[in-house]
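What you see is the complex with one protein chain gone and the rest in place.
Our next item is subunit A:
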């Protein structure tokens, strides 16, 4: 019976991810290409927004992954705190910059979309504000990892920061909602909502989202491998210096 904890062994993790990564390259780029080309060229323009609506196929998946990346870091941090598997801590570290870039993409595409639609690049709308705050959380998390020299100390401190930060991020989301009612449209892709976007837009968006998820997985696997190898290299160098 194989268990998921086998991948806590760095060697096993690298071996398995080496086998998965080529397939993920093909899958993620393929899905992204299909989703984006379908979305950009084979869906009708919106009757009010014209073709500007098509940035939606980048904006929504990036925003989705910005939040899910933090969630993945939270789970990985918990695993590190509870079971102390180094691969888990390194995966959290590896995911942070990817999540930050996703947040940035969501903010930038949102600004580009907002300019023609709302007549402004930026408004202090609850969702925009929450994403800006999320961006700051990523920034602090990455800065803390970079500032501490001892690997285990860094893993411990950033894990606790991730847990506390998650609570405050959710709290900020509701505080910001209370503080200002915004321009942003409501949820229009929920599975249970009465009124959603039409199927012609829904399917390519779903494919683009799957593409972003796969891309995120791919990048996190590669970056985790890099972190493991970098740490192994440091250990080898330290051992050589001892001799």
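In this text, a residue touches a chain if its C-beta (ideal position, glycine included) is under 8 Å from a C-beta of that chain, and two chains touch if they have at least 3 such contacts; residues count from 1.
Methods note: contacts and distances are computed from a predicted model.
A chain of this complex does not appear here, and its UniProt-recorded name among "Branched-chain amino acid ABC transporter permease", "Sulfurtransferase complex subunit TusC", "Heme exporter protein B" or "Cell shape-determining protein MreC" is "Heme exporter protein B". The omitted chain makes contact with just one of the residues A:74, A:101 or A:163: A:163. Only one of A:37, A:123 or A:136 touches the absent chain when the whole complex is considered: A:136. By the touch rule set out above, subunit A reaches the unshown chain at residues 133, 136-137, 139-140, 143-144, 147-148, 153, 156-157, 160-161, 163-165, 168, 171-172, 175-176, 178-179.
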